[in-house]
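Take a look at this one; I'll ask things after.
Apart from one protein chain that is not included, each protein chain of the complex appears where it belongs.
Chain nomenclature is as follows: A, B, C, D and E, assigned in order of appearance, with residue numbering initiated at 1 for each chain independently.
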Amino acid sequence: MKDIYISDLAAFEEGKLFDGFFLVLAKQQRNTKNNKPYLNLILGDKTGQLEGRIWELNDPRISKDVERGDIVKARGSASRFDERLQMKIDQMRKAAPGEADLSDMLPSTQYDVDSLWRTVMASVESFTNPDLKLLLTTMLSDPDLAAAYRAAPAAKQLHHAWLGGLLEHVVSLITLADRVAPHYPMLDRDLLLTGVILHDIGKVTELSWEIGFEYTVEGMLLGHIQMGSALTEKTIDRLPNFPPRLKTLVLHMILSHHGKLEFGSPKLPMIPEALVLSFLDDLDAKMQAVANEFEKCAREGKGPDELTNKVWSLDQRQLLNTKRWLGVEK
Amino acid sequence: MKDIYISDLAAFEEGKLFDGFFLVLAKQQRNTKNNKPYLNLILGDKTGQLEGRIWELNDPRISKDVERGDIVKARGSASRFDERLQMKIDQMRKAAPGEADLSDMLPSTQYDVDSLWRTVMASVESFTNPDLKLLLTTMLSDPDLAAAYRAAPAAKQLHHAWLGGLLEHVVSLITLADRVAPHYPMLDRDLLLTGVILHDIGKVTELSWEIGFEYTVEGMLLGHIQMGSALTEKTIDRLPNFPPRLKTLVLHMILSHHGKLEFGSPKLPMIPEALVLSFLDDLDAKMQAVANEFEKCAREGKGPDELTNKVWSLDQRQLLNTKRWLGVEK
Amino acid sequence: MKDIYISDLAAFEEGKLFDGFFLVLAKQQRNTKNNKPYLNLILGDKTGQLEGRIWELNDPRISKDVERGDIVKARGSASRFDERLQMKIDQMRKAAPGEADLSDMLPSTQYDVDSLWRTVMASVESFTNPDLKLLLTTMLSDPDLAAAYRAAPAAKQLHHAWLGGLLEHVVSLITLADRVAPHYPMLDRDLLLTGVILHDIGKVTELSWEIGFEYTVEGMLLGHIQMGSALTEKTIDRLPNFPPRLKTLVLHMILSHHGKLEFGSPKLPMIPEALVLSFLDDLDAKMQAVANEFEKCAREGKGPDELTNKVWSLDQRQLLNTKRWLGVEK
Amino acid sequence: MKDIYISDLAAFEEGKLFDGFFLVLAKQQRNTKNNKPYLNLILGDKTGQLEGRIWELNDPRISKDVERGDIVKARGSASRFDERLQMKIDQMRKAAPGEADLSDMLPSTQYDVDSLWRTVMASVESFTNPDLKLLLTTMLSDPDLAAAYRAAPAAKQLHHAWLGGLLEHVVSLITLADRVAPHYPMLDRDLLLTGVILHDIGKVTELSWEIGFEYTVEGMLLGHIQMGSALTEKTIDRLPNFPPRLKTLVLHMILSHHGKLEFGSPKLPMIPEALVLSFLDDLDAKMQAVANEFEKCAREGKGPDELTNKVWSLDQRQLLNTKRWLGVEK
Amino acid sequence: MKDIYISDLAAFEEGKLFDGFFLVLAKQQRNTKNNKPYLNLILGDKTGQLEGRIWELNDPRISKDVERGDIVKARGSASRFDERLQMKIDQMRKAAPGEADLSDMLPSTQYDVDSLWRTVMASVESFTNPDLKLLLTTMLSDPDLAAAYRAAPAAKQLHHAWLGGLLEHVVSLITLADRVAPHYPMLDRDLLLTGVILHDIGKVTELSWEIGFEYTVEGMLLGHIQMGSALTEKTIDRLPNFPPRLKTLVLHMILSHHGKLEFGSPKLPMIPEALVLSFLDDLDAKMQAVANEFEKCAREGKGPDELTNKVWSLDQRQLLNTKRWLGVEK
Partner (left out) sequence: MKDIYISDLAAFEEGKLFDGFFLVLAKQQRNTKNNKPYLNLILGDKTGQLEGRIWELNDPRISKDVERGDIVKARGSASRFDERLQMKIDQMRKAAPGEADLSDMLPSTQYDVDSLWRTVMASVESFTNPDLKLLLTTMLSDPDLAAAYRAAPAAKQLHHAWLGGLLEHVVSLITLADRVAPHYPMLDRDLLLTGVILHDIGKVTELSWEIGFEYTVEGMLLGHIQMGSALTEKTIDRLPNFPPRLKTLVLHMILSHHGKLEFGSPKLPMIPEALVLSFLDDLDAKMQAVANEFEKCAREGKGPDELTNKVWSLDQRQLLNTKRWLGVEK
């Protein structure tokens, strides 16, 4: 396990030396104003990102064989420039196998992945519709798919942008949907939960998360809505006797879950379950974005009277943390 | 109680005489193509509306003193013209006091109003925040306001457009909010429920529901958002020591509950409780609109393979009744 | 072959008796103002639609067993009501087998379907990319798919809304794309033509055209973009060694061909071939709509100085027929 | 009075020492590239803002007790970096009481506030409607409200963003409305002027202007439209016999003055007076923005052939100063 | 002069015979439900429009030679059908020369055209800029143009849709602009007034007003903005030494006067005079539309508590007549 995380550095004494393991997310050679070449690195770990600078390219303490995607051990000191943290790197080498853990190198869910996974499986287990139960059991018991589902982030940036984020988002939605479903008797609970579990499954191929979070080229060209519906359709077509109307509804849940054409859904929700899914998905993503912003404000030491920065996924709105603001009043 | 309701007439034998009590929603003299004057009435009862025609103006069996807003007893026969039902009226007179019940004359909630009301009061009773509890107790114990709150429709058309509709919508939201609130620990449950109970309270003055459902002139010029926030502010200002920040938050809940500026909210939701309220309010209204459409399809005898008509409040979408459609397959 | 077509009736002497074969598109019982029941039918043939009325339900010359979807022989006379043509039906019976041809009953392309089909096949034959050639050959040699492709309309209303309309639209686009492709050397001609031939293939399941042109329920819920991409993907997955990147591009062509998210494409065109396809598809549909409007004006006897009615698919624009307008000047 | 203003510095010889009094709008410690800590200040006075840098934190000539909101006396020299002016501060201490005037520290109207105020009062005096006259007299004779009304800016940035800006904007509108009102006999002049005087009165609580111009948290959550209408309603409710319909109209004027829902008005103007108010308010704000831009161009030495920068409140339009451009031609 | 006007008929006893002169705006043969042919005419005079029906085509009292554009003398009786007035015509013949006045046949301004024209000329006379004065004098002294300018309506429907409407609208704007101009010293009054007088001058060729108000084909294809700017440019190019910059500004005033690209202005207002012109033009058109609606309500006998119908040019808003509504309260 790592000793020092990027998030610790904010409180670190400037100039003091430290060692750390980081994932190299990007690497570029640049020149100073005085025409001196230097290396600029983007280093990451599970707590954030950091720019690193190597001023002496030929210093023998700097390994030449480091590339994007490597885990490195680096020694140096932190400084702050125009409010952003920077690391001056004095020594750097590739990490030896076993020295560092990839899971420490990317942000990842703070929940226990096994426990989240069990929640999904228990939900499927509770289905009364045998066709939907078989469909989900089939998909989730595919080892490659299950592994990817457990690892994938839910987004490149915005909400749940961390390893396990997809799973965490789905589990939150399962719980939420299970609370809401009984309130509207016209809803078919199993169909709604099927939509919850499958709506973003295309993200396992739309995104890559080995070295930072990126869209794959296929993901850019096709999108997780098409990818998820195609994967689901392929599985259904291999199941004997899956009812064709039920297949149409399951695919419709996936296709329409963004709720609006301009958000990339080729169809608007036209059944009650799809309408509810699109609402809950949107609400849960936004609530997570709000929670993120409040945490960021706390980390940055903002006072209870200060609003958050403008939040991109909430139309550039600023938000107020009710409990902290009221707390001050009491 | 009435014997014959407008909704019964669809299945009625055309031309057969019947008697009924109706509320006169509109009354106009017109002329036939052959220049013969006749009376055109819009008659309503709790199950719907019906055009009535009186061809012989001077028939002594037709009272001359009937005006808009009167309850009448009418005898005549039904016919269908261009798919709409029409009543040919042979006799008509004002109902005598006690003969008919106003509550039979306008559509009204199918739930027990007292029971709905008790749910609201129980919800308030469960509050832990003493200021919010006092605010709501104060408002809801005002007899005029309570009577209006119990009677008002939630809208002129669209969703919950019936007597008691406001209360029914609020009770649905209370249950829904109570299911959702525990899912997001950052939510202040009492503040959320306060928003639920007060968000549409301005409708008691925005709308009138004595003779059909109409906007008041004041309602047109000010809107229920301003009217509700003004009423709430006035009450708060009379409470000793109501915390000023809490007042701001309560008013913000009301002002922002439409969720978008273009829907008439002067402010976007900027606290988690307001964000959740705007989502749940929108979801509940849309689910009720869907339920209405499905009922209408059933009444009109549409088959399980037929989609609903285009639904105005759902962007002119057509909807499919999942359960009926799947039912056919099995 | 039919003797009298609906389009002929405009010039027909009112009241004069005629016989004709028609497809029953809809059938409903209604009542007159005087409460007399009558039958209202929507009758169609390849040249248009016509409302038919049967006033004497019990006339023995009116068969009781006629249903929606039947071809009937009807005798009666035409009249005009509020500018719309109507037929008063005196006699009506189901057509005997062989008496009438279904192909006369729905509007259909004025081109020779076999010849259109040969153009498509010749285009495929000209491909130099063996994978794309194999893909298209495989799909188009499926007899069910080929039959549907040859029969399907391109739309329910708007452009190319007739039997063979899909094929006609595709052939027009093949020619157009073959003219445009050499102009931009960066274009991969075979990929562009593959997109042209497959972009609307989902319409064979999105629409039904047996009794008038309708959306299927599956078509409403999934749309031809998803249906076409799923059908294509399924075929590709059965071909050995189809290059995965090429598969992505072919699917992207289908997914993005509407050119805008708000038109139901889940992805915008991101490769030159997809950009060109979306332009040409839109242009060809609009030019066909313009041609339709000009023909309609000619049929209705509008003068060269009169603009068309407002055209829905051209933002409610009115259009002017250049050649006719200039012709008058000369 | 101050000797040197920030606007003077543009023409100042770089490097030459000067003294000045400034308001500290913000204060932050940062580090140089070489990890040396320094202080960054935002200094303001009535003519503009300036970044100040203190490189030697422990220099005894730099007081340690300076905070945001203090007026300081600073000595140093100006330099220009990437087109922005910066001050290198060698000495700094808090201003002694009486040494500097707060009114010199924030931009403020160039008009005489007493004279502006008299114009408002004279306008009220000229009313013939006794109820509206009493309403305005009551509100404007409240000493706290009057003081705030005289001091408040009309906006945080955009138009009239200076002390007294609200009053200046209102006086401009009074004159303008008095010119326009007689042109449309259907207008009730007193109601229009009441709207002019009250439309932005909520800004006295929406904004704060002690240390720079900021939104209050309450202002962010409620907005000046709600705040102004609540304040007005509260006053009206204390007046005996204020006609209820007139109250509705006054509140409607305030609620609708932004003219469009998407600009935060919960109601569109529905009476002629509100329609005119929304036009004149918008026109006056835009004309002031244009005037500001032209002054800025003159200050920056732009030639008569150069357009202004893109103006945010005019849809990013660039503007041309007619008179200067034509002047060159003559 | 005419004795009976269409607006009088609303109060006319149904069935009573009357004579009147009307302009035939449209003429069409139709059939009744029972297949009887009849003539449908749209008749107009200065007070409105009326549908006329001739049931006996071969009645010798009905002239056969009446065409669209003729003035006729008709005798018949009025009736009301579905709230619309209709005339049953028993006799009809072309008016003899001198019997009726064309100026009675189309709605026209209620102001004296000579007096309006003198206001325009006096305004031009007051210019201090000799170039603009010469430009306007030159244009307005062209007899054909002057005649058209005095006769043209300002629109086909919407605002000022009557003979002399263009002139009336311009005169209203001259007065308004002369009230507003001194308020903003940066405005060049003569340039603003030039824009006022010329902004809609293209309407003299965009519209035709001989038989009702229609767009010409050229008007549809080019629009009054292009037509007006071309006419102005042509005149300027014939004036010796007209300053080229001033020409650019005058043309810019015309091009930008709709204020928004989506309203058909190819350029947004970029000089203060153009900004003011676009505001005042929009305001004056809307105020005239409001006045029209209020008059219509009065004519239709609506009460002071009733809002107007939805007004197309005001985003489907309903309006309230302040003075009438308040009047009731007092």
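Keep in mind that, in the parts below, contacts are C-beta pairs under 8 Å (C-beta built on N, C-alpha and C of every residue); 3 or more make two chains touch, one makes a residue touch a chain.
Keep in mind it's a predicted model, so treat the numbers as computed, not measured.
Looking at the complete complex, one finds that the omitted chain is in touch with A, C, D, E.
Among the residues E:226, E:288 or E:308, only E:226 touches the chain that is left out of the figure. The set of chain C residues touching the chain not shown comprises 172, 175-176, 179-180, 183-184, 186, 188, 191, 243-246, 249, 268-273, 275-276, 279, 282-283, 286-287, 290-291, 294, 307, 314-315, 317-323, 325-326, 328-330. On the side of chain E, the interface with the absent chain consists of residues 217-218, 220-223, 225-226, 229-230, 233-234, 237, 248-249, 251-252, 255, 261-267, 270-271, using the contact rule stated above. Residues 30-33, 35, 37, 217, 220-221 of chain A touch the missing chain (whole complex, contact as defined above).
Keep this in mind: only the chains that are shown with their structure count from here on.
Taking the mean of all protein C-alpha atoms as the reference point, the chain centroid lying nearest to it belongs to B.
Put simply, chain C has to spin 180° for its C-alpha atoms to lie on chain D, with the angle rounded to a multiple of 5. Ranked by distance of CA centroids from chain D, the top chain is C. Between the Cα centres of chain A and chain E there is a gap of 62 Å.
Chain contacts: chain A has residues 249, 270-271, 307, 318, 320, 325 touching two or more partner chains. Looking at which chains touch one another, you get A-B, A-C, A-D, B-C, B-D, B-E, C-E, D-E.
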